[in-house]
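First the structure, which I've put down as structure tokens, then a few questions once you've had a look.
A protein chain is absent from this complex, but the other protein chains hold their places.
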Amino acid sequence: MITRISSEKLPELLQQISEQEKLYIPVDKSDKLSVYEEYAPGKVMSLKLNTLRSAKDFFFPQVQPMAKFRMEGKKIEVMDQRTETEDYCIFGVRACDVRSFDVLDRVFLADPVDTYYEDRRKHATVVSFACSEPSETCFCHSFGIDAAKPDGDARMWIANGNVYLEGITEKGEKLLQSLDLAALGAAADDAAVQEVEAEQQRVHEIQKRMPLYSLKPTDNRDKELEIFNAPIWKELSDKCLGCGSCTFVCPTCQCFDIEDFDSGHGVERYRCWDSCMYKDFTMMAAGTPRKTQLERFRQRFMHKLVYYPIRNDGIYSCVGCGRCLRRCPIHMNIVKVMKAMEEDA
Amino acid sequence: MQDELIKRACDLLADGTVNRVLGWSAGDFFYDITPTVFESAEDVKKNFVYNDFCGANLSKYLIAESQKEGKIAVFLKPCDTYSFNQLMTEHRLVRDHIYAIGIECDGKVSAETLHDAGIHGILNVQKDGDELVCQTVYGEKRIAFDKAEDERCRNCKSRKHVVYDELLGPEGEVLDSHRFDEVEKLEAMTPEERFSFWQGELSRCIRCNACRNVCPACTCELCVFDNPKSGVFSKAASNDFEDANFHIIRAFHVAGRCTDCGECSRVCPEHIPLHLLNRKFIKDIDTLYGDYQAGETEGQMSPLSAFTEQNDAEPSIVQKGGIH
Partner (left out) sequence: MQMTSDNENWEPKIIAFCCNWCSYSGADLAGTNRLSYPANVKIIRVPCSCRINPMFILRAFQRGADGVILCGCHPGDCHYMTGNYHTRRRMTLLFSMLDFLGIEKERTRVEWVSAAEGQRFVDVMNDFVGQITELGPSRRLEDLRCRTN
């Protein structure tokens, strides 16, 4: 069932949700910046194509305190840093970021379950937001994602001066039912369904004209070693600066490190994002297993396009959000790698 | 201009002056520019690109490339030549292995700026007088060139090539820039305002290290922030102190050596105006120790390595009202 309300009522809709549970929406901080923030009356939802950082922060924040240790004499006190998580709603997540949650789930919720991640994940209701104006850097359709019909617990379209809402999962339905949509002048008729279908059609037509429309990942699951040893990596990685922008803006990159901070009167243990692009990544007593940038660069893309699909029924660990296309200082991005792989094959 | 560069690169490869050419190539879009080493004339003809989006400073790549066998030709924009000189001063380049060609630059554009201005679905961009005409999936959109330009180019300090083996185009002039205006604006604020400004900016830092890795002045084999024994090693800033610490130290380590090429701000994925920190140091150095432009000539003495016995300001000048 698709419910239609006037887009003028969007602030009231947000207000209603925020009365139910904590609500996070993308907000424009400036022309350049849109970030997720907790909703407060007066905050306007960003209609930008995507937030600067991905929505993975909600479940897998850059820094996650884990435990505190305090020493008194010979006694060590260990304090769990976990706090009770309340239910919350993430509103306005784009289709690519929604798919990234599936990618992350397969890592963090597989045995052994990452309880920090699980805790945040299960308390969240994700309301996705269909794209109306995709950009040339978007290639989510390459991974079978429909930008005009995102997944999540519920989805939303904004078109023709209206907001259209549809519940997907039980959680999403429950959220929509808990709202007083009638007070917002909601209507759920066949016309709403048709309007949404027309909107989807319109966006699909736009996508066909994008330069990356024909981009398709090659299934290389049976060629793991061949690609690993392919000569393409030298040229591709040659100019990589070895910074971590691509990994940190990526919605599916999930590598982390666990570090201890000595505060002078105890130790604080925290988990933080790490990047396979760094030379000290997985550093061990004997050194690092990937000594050159070529190996590090290869690792990132092999993981996304070969290793991950091998272990996860052919699902790629890239969602085509285009963030790395935009942020890489030297534009050596996953699209160039995919094309080189294809040519090599 | 691109054709001229391609021709010159091919000639140099053909007559054996060099065995490699360092330039730029593009991918699916005309704006996704990657610095590239070309080894053959065919490769140059096929892939070499020079357009308004070639902002990357190639001097940084010479650190590694000039160590290799044979001579490499490199195309340097005016601001890249300053970095080149600075690297020469610091003995980071093998000069005999480099053939530097100075090329003209009218300011560079980042696709990010176009996206931020709401121009999406870009298929092509053409310069038309003072405007950029963007052909997009959503129709033609125009934007003033100086609006689309990188900040560093809007406030370009110099179009002069300070070092080259050969010039394509004019040598260029040092410009009167307004690059310190933004610094002065901050200086005029109260400390509380400045603090909240910087907290807002720096707290967004994700410690991706792009600013450091792209910086032609950052050439340490092992950065202090990557050294577990340094006491400041951390992969993520877990609080405001670590954000500030990283950026103060980063700027301090390049103070007196930073040529203000602006790469740090260009690459910052969070759009933090990092150049303001570097410029504050440059401005202070200019005010206190006389005008100094890092990279202007080879072999300069950095103001932080030099001193005068009698005339240097005491640190208390800061407490007495600051350096303006």
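Order as written gives the chain letters A and B; numbering starts at 1 within each chain.
Here is the rule we use: a residue touches a chain if its C-beta (ideal position, glycine included) is under 8 Å from a C-beta of that chain, and two chains touch if they have at least 3 such contacts.
Model, not experiment: these values are computed from the prediction.
**Q** Thinking of the whole complex, not just what is shown, which of B:A26, B:L277 or B:A294 touches the missing chain?
**A** Here the residue in touch with the unshown chain is B:L277.
**Q** Among B:A236, B:V254 or B:I285, which residue is in touch with the absent chain?
**A** Of the candidates B:A236, B:V254 or B:I285, B:I285 is in touch with the missing chain.
**Q** In the complete complex, the non-displayed chain touches which residues of chain B?
**A** Counting over the whole complex, chain B touches the hidden chain at residues 183, 186-187, 191-199, 224, 231-232, 238-239, 241-242, 244-245, 248-249, 251-252, 255, 277, 280-281, 284-285, 288-289, 303-304, 307-309, 312-319, 322-323.
**Q** Given the full complex, what residues of chain A touch the hidden partner chain?
**A** 261, 263-265, 268
To be clear about the criterion, only the chains that are shown with their structure count from here on.
**Q** Okay, in this complex, where on chain B does chain A touch?
**A** These residues of chain B touch chain A: 26-29, 31-37, 56, 60-61, 111-112, 115-117, 120-123, 136-138, 204, 206-210, 212-214, 226, 228, 234-238, 263, 266-267, 269-271.
**Q** Would you tell me which residues of chain A are touching chain B in their complex?
**A** Residues 31-33, 49, 52-53, 62-63, 65, 133-137, 206, 209-212, 238-239, 241-245, 247-249, 257, 259, 261, 270, 272-275, 278-280, 283, 325-327, 329-333, 335-336, 339.
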